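Here the complex is missing one protein chain, while the rest keep their positions.
After this line comes subunit A, so read on.
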Amino acid sequence: MSDQDRISASVAVMEGQAVCAACGQDLGLATEPWKEHAQRREIPLAQAGGPAFDTGHEGVVLRHFYCPSCAALLDTETAMAEDPTLNDILASRG
């Protein structure tokens, strides 16, 4: 892992820490789930993206993960409410 690597386009890496790519907010170690340090919000799918997302079925949510400092939307997940968060982590080399 290097500072040239990122966890995603929205989550950068700085000295081994995951940080918001927009404002540099610390999101914990890059080798651990960064979403635990983000603001999480669950929106019913029907309210997520306009009429095309209103399927007439309940129980499906769109999870949003925001930077707690600048409110940038860092990631989304389609999920059933009871399902765990998806985690992306980098491994330290050597």
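In this text, a residue touches a chain if its C-beta (ideal position, glycine included) is under 8 Å from a C-beta of that chain, and two chains touch if they have at least 3 such contacts; residues count from 1.
The rule we apply is simple: contacts and distances are computed from a predicted model.
One chain of the assembly is not displayed; among "N-methylhydantoinase B", "Carbon monoxide dehydrogenase", "Cation acetate symporter" or "ABC transporter ATP-binding protein", its UniProt protein name is "N-methylhydantoinase B".
Looking at subunit A, the residues touching the absent chain are 1, 4-11, 39, 41, 45, 48-53, 55-57, 60, 62, 64-66, 68, 70-80, 83, 86-91, 93.
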